[in-house]
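A single protein chain has been removed from this complex, and every other one stays in its place.
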Amino acid sequence: MKKSSLAKLLFAMMLILLLALVGCGSEDEDTQGEQNDQGQEEDTNGGDEDDAEDDGIYSIDDFSPVKTNEGEAIDGGTITFGLVSDTPFEGTLNHNFYSGNPDVQVIDWFSESLLAVDENYAYTQEGAATFEVNEEEQSITFTIRDNVNWHDGEPVTAEDWLFAHEVIGDPDYDGPRYGQTFTSIEGMEEYHAGEADTISGMEVIDEKTLKITYANFTPSLLSSGIWTYPLAKHIFEDIPVADMSSSDAVRREPIGFGPFIVESIVPGESVTYVKNEDYWRGEPTLDGLTLIVVNENVVVQSLQNGTVDLVNSFPTDQYPENADMSNVEFLGDIDNTYTYIGFKLGSWDAENNRVDMDPDAKMADVELRRAMWYAVDNATVGERFYNGLRWNATTLIPPSHPDFHDDTIEAPLYDPERANEILDAAGYEDVTGDGFREDPDGNELVINFASMSGGDTAEPLARYYIQSWEAVGLNVQLLDGRLIEFNSFYDRVGQRGEDDPAIDIYQAAWGVGSDVDPSGLYGPNAIFNFPRYESEGNDELLARGLSEEAFDHAYRQEVYSEWQEFMVEEIPVFPTVYRAILVPVNNRVVNYNIPTNAGSEIYRYQIGVTQEEPYTN
Amino acid sequence: MEFLKVEDLKIHFPIRGGLLNRKIDSVRAVDGVSFSIEQGKTYGLVGESGSGKTTTGRAIIGLNNITSGKVFFEGNDLTDNSKKVDVRKDIQMIFQDPYSSLNPKKRVIDIVAEPLRNYERLTKKEERYKVAELLEKVGLSPESILKYPHEFSGGQRQRIGIARAIALKPKLIIADEPVSALDVSVQAQVLNFMKDIQKELNLTYLFISHDLGIVKHMSDEIGIMYKGRYVEEGKTEEIFTNPQHIYTKRLVAAIPDINPQNREKQKIFRQSVQEEFEQSYHDYFDEEGLAYNLRNISNSHSVALPEKG
Amino acid sequence: MWKFIVRRLLIALPQILLLSVLVFLMAQMMPGDALSGLIDPNIDPAAIEAQRERLGLNDPWHIQYVDWITGVVTEGDLGRSFRYKMDVTEIIGQRLVNTFWLSLVTLIFTYLIAIPLGITSGRYNDTFRDQMITGYTYVGFATPLFIFALVALWILGFQFGWFPTGGSVSPGLTPGTFEYFLSRLHHLILPALSMALITTVNTVQYLRSEIIDTKQKDFIITARAKGASESRVYNRHILRNSLLPIAAFFGFEITGLIGGTIFVETIYSYPGMGQLFIESINLRDYSVVIAVVLLLGIASILGALLSDIILSLVDPRIRIK
Partner (left out) sequence: MKIVETTNAVENLNIENINKSPSGVSIIWREIMRDKLALISLVFLLLVTTLVYGISLFLDLDQIVKIDLFAIHEPPSSDFWLGTDYGGRDVFGQLIIGTRNSLTIGFLVTLMTGLIGVTFGLTAGFFGGHIDNIMMRVLDFFIILPFLMIVIVFVSIVPNYSIISFSLIMTAFLWMGIARLIRSKALQERELDYAQASKTLGTPRWKIMFGQVLPNVSSLIIVTMTLNLAANIGLESGLSFLGFGFPEETPSLGTLLSYARNPQTLENRWWIWMPAAILIFLLMLSVRNVGEALKRATDARQRRG
């Protein structure tokens, strides 16, 4: 039979394949080598800045949040905005109803907040509405500008703004928005409970003027405490509240008063916009724009070949290999998130809706917690795992709030010697000689560490922390021996109040809101206070931050600076890294800034392009 | 006490159909068969394929479920499930197809020793001795005990089958078309051999065949079946010399005569039988084309004919 | 025939019911729910809890199940997606269309590749051509679909830029226009082709051995002996006999496609059922998970039924009562 020749053929094919792979491999190696060589050459010639880049370590300081304009904008033109996501967007296209981040990226192009914010997320008078605070009456009066109109030409009215509150406060409302922002309004809870037909604290003074009276008047109101998204009453008033989120007015023909108008939608995939000539700040420069969903895996190629001009956020782990992309400029800003290690100090008391701290908890000794902070090298983690695009965190208010983040506070830095000393002093000694310390009573100390899966470096990072603690003699074990999937992680950490007692420490991340007030995360009544920590000092500082005196900016800064320092001493959690957010923008785009860069006074209607076609790489 | 007695045996197979796959009808494979065999004799069961003869044989040994009727073996009712009389050992079967009746994956020793392993506790050595002995007895070389069935010819395989059947020294052997799958030249050998061991071991045969010639050669008594019913039964002699039923007559007429001088006579006889068959078909079969109940016409001879007025 | 179909469907009903209970139970057992993903200090946890209560997520599973199945049976209402805030039927409707086209084009490619290759390979078995094709089937068998799809995306999508790298249609086109249709087709080709190239190897091999078998059958030898030309022998006799089983496996292909689409849609960011399923699992959008599994379960039942029917139509030996 001729089968043997088939055998030879197949074998030859395998060989060719192998050779090809090897060839491919060595080629790769060569280029790598070349790159290294070049790097070394430059090393000897170049300055410090080059040096940093050749290490493959970057710093957020090297990035600007605002696009450098290269040339004059032409009239019109369109751009393509890439929404980086591995799932389609849900398509709940209204600020009042959406729940996921992808949707808000779509909404922000055609709808906006009535109030603008400054770099600390405090409301300013630059937005579509202005406001006047009356501290006596505990009320704020808002006036919507006259030229603010919906896309269909109808004016945006105070009635629309009230309507948004009525819908969200309605018991049939199916979104996640109803919360503190609403309950602090006088009469809102009665309305929500169905006891009142109207919200007593809200008063429409005239077509464009709305007055809101607050039952709970705090400085927080002025940074994120107001619901600033009106709902077009003339469109929605006939739709039952329960059906609104699935109505065509939300899904197919969404409406706003922003700089662009939605022209067509391919559900979940793409949206095309045209400019809103009637935009209240002025006619947009661009004729329109296209938003498409781009998978993280293909974002680099899409940018290189000009398929997209810019994206909402670039996966930072792909940056080092693509830092030299010539057709785009990478903008960068500090993300308002921090990663942290939390210590379980108690449990949730569901009956009284407050934390129940346990003085005998395994992690109750603050010295143990401090030692654990000293034992981990977050600076190196940031450099090595994240190429400097994440960096050592010091306090629980990230530098994305520049006025409140206190960078003078000295938080523990990697120092294993110090960690050992602290542990020795606190009585954690290895009495059994197994290489691990026992607790001061001589009992075996095994610390169970819960960490979430997902994210590119989740696994090695968790392992790294365990190794670091092991290096100072602490026996830390990964809970269940593996990373925990997102949903079960938060269930077990206690987002529904049922804390898993097996967890001693955990790693998680918080995105801080626009308002700096941390009560929602560390207050004694916050279910998100996962460490279940409370103390008089903490309570007092949090209360002072929301007190009337705190309407004074400097006073508030001082309070939160004290609070940051206090938390560095108490360590119910310690922050590990802050993050950068990167946004590559095609060179032809002008007048763009990262949206998280609040208060920049560059607005979307100003975005323009210098040429019709995007630059390609 | 009769050795084997079959009384009014009925075997029906259900036909399923309809939406819910319920039983909607049944095939009456065997429909009221009775006969008996004396020990040491051979009883021939004859009929065309589909007449129910094999089903009858398989029912006796328990391979087919009996719908109704009784089977007595040495006075024990085999159909009575409550009485656990193990007569398996005493009844064995020789199968039609020597190719499929021997497990192709087993060596001869395993095949022949299978019944021994079920009923007798023998050591390996005893077992091997016994198998070799049995092989010797059926005329095969004891050297072949480690071979596989596919290494033997058809006749040899049937001998292996016989060796297996006689391993437990049974009293009754049901031989289901034992030679029909074999070459004619081998057939006689096997048949004669079967006769030999019958004498030697005092066996009783229920000999099932479609070939009246072979049955004539082997049997003491003959039963002829048609569509699940008996049409005639009697001593071999009577059946051949004095067939009463038209169906029997046709069968007898179909036996080729080796003597060339009788050829013409045979032809005329066959034609006359055919004519009679065509003319008087309805005298012998009822409206459904089935045979009537048997009636004795002599002590040892009965025929299925309608009651005459 | 009709009786057979009705009976099969009758048998399928309890199966589907059981499947729904099973999936429902499993969905309940998954940790977290659609609202746990909303964890965000800007969102009041009490609001989330209120939604949970409103959606009945805190009810015991059998109550939820009964509610759900009543909706399904009485109104064909598969529930509401917690995440999309839309009726599940509507979301699935959108995605199903995409997956349907993907599957259809894949099937077309599968047969376009399998039939000529299988025929060539079987007709000229043990020639160089055959060995090339057999070599391809071996390589195809040994290459996992997802690796192949990934590499295909890389080379054809990026390096050469011949095909789009995600989505189902270019933005801004009006549905119904020819351009729109072309764009959809363009988006489909790469995913469909990569799936077809891998999954078709079984069909090629099957066809090959079928033809080789048929070649040696008596009726072919007879046809040859009667002097029929070689091409006539192939076209009239061998092909007809060998292609029938392939046609009959058509229904079963559906089951195979379901698994394939999960990989392909994930890799090519193609918004179909497979991708919907994976994201719904990750986001714990149970009502969608349940509906997708159920729907695909029904699809495989129908596929099997279809195969049986085709089989009985093309093969006179098999008659369905």
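In this document, chain identifiers A, B and C correspond to the written order of the chains, with residue numbering beginning at 1 in each.
Definition applied: a contact is a pair of C-beta atoms (placed from the backbone, for glycine too) under 8 Å apart; a residue touches a chain by one contact, two chains touch by 3 or more.
On a predicted model such as this, the values are computed, not experimentally measured, just so you know.
Contacts of the undisplayed chain with the visible chains, over the whole complex, involve A, B, C. Touch with the chain that is not drawn comes from one residue among C:W61, C:F146 or C:Y180, which is C:F146. Among B:I61, B:A163 or B:V231, only B:I61 touches the chain left out of the display.
Here the missing chain is touched by one residue of C:F4, C:W61, C:Y138 or C:Y180, and it is C:Y138. Although one chain is hidden here, its contacts on subunit C can still be listed: residues 11-12, 15-16, 18-19, 23, 26-27, 29-31, 138-139, 141-147, 150, 154, 255, 258-259, 262-263, 266, 277-278, 281, 289, 292-293, 296-297, 300-301, 304. Remark: the residues of subunit A touching the chain excluded from display are 1, 3-4, 6-7, 10-11, 14, 17-18, 21, 24-25, 28-29, 32, 297-298, 300-301, 317-318, 321, 377, 380-381, 384-385, 453, 456-457, 459-461, 463-464, 467, 478, 480-483, 485, 488. Think of the hidden chain as still there; on subunit B it touches residues 58, 61-63, 86, 88-89, 91-93, 95-97, 100-107, 114-115, 118-119, 128-129, 132-133, 136-137, 142-143, 145-148, 151, 161, 164.
FYI, only the chains that are shown with their structure count from here on.
The geometric centre of subunit B is 56 Å away from that of subunit C, both derived from CA atoms. Per-chain Cα centroids separate subunit A from subunit C by 37 Å.
Put simply, the C-alpha centre of subunit A and that of subunit B have 88 angstrom between them.
Among all residues of subunit B, none touch two or more other chains.
Multi-chain contact residues of subunit C (touching two or more other chains): none found. Interface residues of subunit A, counted against subunit C in their complex, comprise 1-3, 5-6, 9-10, 13, 86-88, 90-92, 97, 99-100, 171, 174-180, 183, 224, 245-246, 251, 263-264, 266-272, 290-295, 298, 301-302, 305, 307, 485-488, 490-492, 495-496, 510-514, 520-521, 526-528. Every residue of subunit C that touches subunit A in the complex is listed here, in rising order: 30-33, 35-51, 54, 80, 83-87, 90, 94, 126, 131-132, 134-135, 138-139, 153, 157-158, 161, 165-172, 174, 269, 271, 275, 279, 282-284.
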